[in-house]
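The complex is shown incomplete by one protein chain, all other protein chains being positioned as in the whole.
For reference, chains read A, B and C in written order, and residue numbers begin at 1 within each chain.
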Amino acid sequence: MTDTAADVSRWIHAFQAEIAEHRVRLTELDAAIGDADHGTNMDRGMRAVVAKLDDAGVGVDIGSLFKTVGMTLVSSVGGASGPLYGTLFLRMATAAAGLTELNGDGWASAWDAGVAGVQARGKAEIGDKTMVDALVPASAAFAAAVGRGGSSAEAWHAAAVAARAGVKSTVPMVARKGRASYLGERSAGHQDPGATSTYLLIECGAEVLGGVARADRERGTATESVST
Amino acid sequence: MTDTAADVSRWIHAFQAEIAEHRVRLTELDAAIGDADHGTNMDRGMRAVVAKLDDAGVGVDIGSLFKTVGMTLVSSVGGASGPLYGTLFLRMATAAAGLTELNGDGWASAWDAGVAGVQARGKAEIGDKTMVDALVPASAAFAAAVGRGGSSAEAWHAAAVAARAGVKSTVPMVARKGRASYLGERSAGHQDPGATSTYLLIECGAEVLGGVARADRERGTATESVST
Amino acid sequence: MKKLINLPENVVREELEGIALAHADLVRVSLDPYMVIRNDAPVQGKVGLVSGGGSGHEPMHGGFVGLGMLDAACPGEVFTSPTPDQILAATKAVDGGAGVLHIVKNYTGDILNFEMAAELAREEGIEVEAVVVADDVAVKDSLYTAGRRGVGATVLAEKLCGAAAENGLGLKQVADVCRHVDEFGRSMGMALTSCVPPSAGRATFELADDEMEIGIGIHGEPGRERMKLASAHDIVGMLAGALVEDLPFRAGDEVLAFVNGLGGTPLIELYVVYRELDRFLTDKGIIIGRNLVGSYITSLEMAGCSITLLKMDADMTALWDAPVKTAGLRWGA
Partner (left out) sequence: MKKLINLPENVVREELEGIALAHADLVRVSLDPYMVIRNDAPVQGKVGLVSGGGSGHEPMHGGFVGLGMLDAACPGEVFTSPTPDQILAATKAVDGGAGVLHIVKNYTGDILNFEMAAELAREEGIEVEAVVVADDVAVKDSLYTAGRRGVGATVLAEKLCGAAAENGLGLKQVADVCRHVDEFGRSMGMALTSCVPPSAGRATFELADDEMEIGIGIHGEPGRERMKLASAHDIVGMLAGALVEDLPFRAGDEVLAFVNGLGGTPLIELYVVYRELDRFLTDKGIIIGRNLVGSYITSLEMAGCSITLLKMDADMTALWDAPVKTAGLRWGA
């Protein structure tokens, strides 16, 4: 498992396409418990990201690639998700600073740093019904697979499975962070939009970088709202 | 035909009751070509008038009775109809100043003065789709009947018939005065609310002072909107 | 009917009580008859300014009482002209010996009631002039109508005359300022939704979800045309186009451009409209010397806007810039 900046860039492009495809659905999820803009926000941000990458060129330094992604998200998304996704990538950038290749351990520390950044910024814990519910288990599963000496495919697959379980787990939760928390008990029964977009991010990694075929992961079903 | 202040007061009371009964209908007529307040305006004014009469007592001077009616309408109605109905009664007051009885000639000159006042104030002519279209022919018919030596019943009956024809004549007219004039051609096909309330005023006189039975005059039909 | 009110028949009284409580530093309010009077009226030696009309157009007129604008406002019931005794009482209350100007919007009811009031006031020895403002180009001004309605230019007239009176000008000169506004001011409005008069309890007219009314009056009077909802750009083209043609306003003319909300339209939309108006006028070489953007002459909760253009000169501009201290319009004081 070693990925170059070009590989990482393919992942980011795939994520942009995925967000564009699920924009309306993500906004609908946000309409139910937030303010109906998560799809619009992420779509605006990811379009800006790929425009930037296509403009500026990807280069070889994975750290600077992540930094470009993070900075662009921060400066184009706004809302809660802008700084959170931005921080995720900016911290991954610090972890991958100067690297031209990312191996299993490299990815694991990047994820770890990114997730820590998101939690430091947003103060959310598992169970608060946020993107953290997808991100933390995914990162942990990735690291565990790498620790067991697993392949790239195994690590990404484990992460995607964990992210998928994480996003599903948000459905019954009562939100304690973000806009959805205003709803109190009424937030239960709805899938968190941020956790859903995070799941899409990791799923894209599994496909593009882990080479895990889409069908294996029942792609896309996590964007369907699950009623309880 | 000689009426005392008490007779005149019965007429005014009857008119108040008539307006209260037809309030909604008058407002509906005004909604079609004006601003939906003629019934409310006249009802507010006539309630104030009878309250004033009941409070202050009617006295014997018909001139002061008319003056009270006119002043109260002026100060409680507002809109176009307040000054116009107010002026009608204030001019009748001047014509009847100091009189304790009104005979045919007295009534005819009072009407004549009142109508002249309304026209001086509002500058409307026959055909402009206003209360003038009921008032002018009614006053003329009253004077003609008196001139022919007709009885009170005959004079009031002639006035009511003329007023009724007058109000009906407003239906096809294109308004040239008041709020309805903004509608231009679209005002045609609607009966004028002010002409309608004027018709009710004269009809009440015919019943209370002329002793003309209601059925004879197909009472109330003039408040129905006539579609063309 | 969805309104923040108690009983519909008490709206005007309760509103006036609210104004009295909120703005005791600026005005005193009489409930019988309804009047909003400048706190320090009568100002000796100053021409008194009185306006009035039906309620439902707030902040006009009660919100424009104070230093540099009206001395008194006479609110009628919703959409119903005030009565002569009300106007007479206000005229007497603000007469500081230099005469009183009545600023009257051109509606039959307003005209007749103000006329009677002026006659009564003159009988009592007060010098009164009345100027009728008739600026709504949506209505044909002809022998066959009651003439153009008085709308947005009235707000400007009240400000400009107020400044003129404050500067010590005489009755005739202050009236001339008002006549200038009437002569060189033009307005037209449009509605996205109807107003709902409280006593009627229902919309005055119905517009489909994709319709608008061009040329609407501030009492919900029908306009020139009902048509499909258009963009702000096209709406401004229609409204401003009609105004510019009417006076006409010409390249090189300097104007005060007034974008007014009708009560249910938020400021964000008014600025979008103002941007279009600026572009429209700039395109024609017409110069915006001063502007006003906000909801100043409303029609209850009607959504929509009106545009008023007033041709300005240096004197008018100086009057516009002069201090004004009212609940609805305030600067320099």
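The rule we apply is simple: contacts are C-beta pairs under 8 Å (C-beta built on N, C-alpha and C of every residue); 3 or more make two chains touch, one makes a residue touch a chain.
Just so you know, these numbers come straight off a predicted model, no measurement behind them.
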item	value
Displayed partners of the chain not shown (whole complex)	A, C
Absent-chain contact - pick from C:Leu171, C:Ala232 or C:Ala318	C:Ala232
Where the missing chain touches subunit C, by residue	2-6, 11, 14-19, 21-22, 55-56, 58-59, 63, 192-193, 209, 212, 229, 231-233, 235, 263-276, 278, 288, 291, 293, 295, 298, 300-301, 303-305, 325, 330-333
Chain not shown, touching residues in subunit A	27, 31, 35-37, 40-41, 74-84, 86-87, 121-122, 174, 176-179, 181-184, 186
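By our rule, only the chains that are shown with their structure count from here on.
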item	value
Contact graph of the chains (line, ring, star, complete, other)	other
Cα-centroid distance, subunit A relative to subunit B, in whole angstrom	79
Whole-Å separation of chain centres (CA-atom averages), subunit B against subunit C	33
Geometric centre distance via CA averages, subunit C-subunit A, whole Å	56
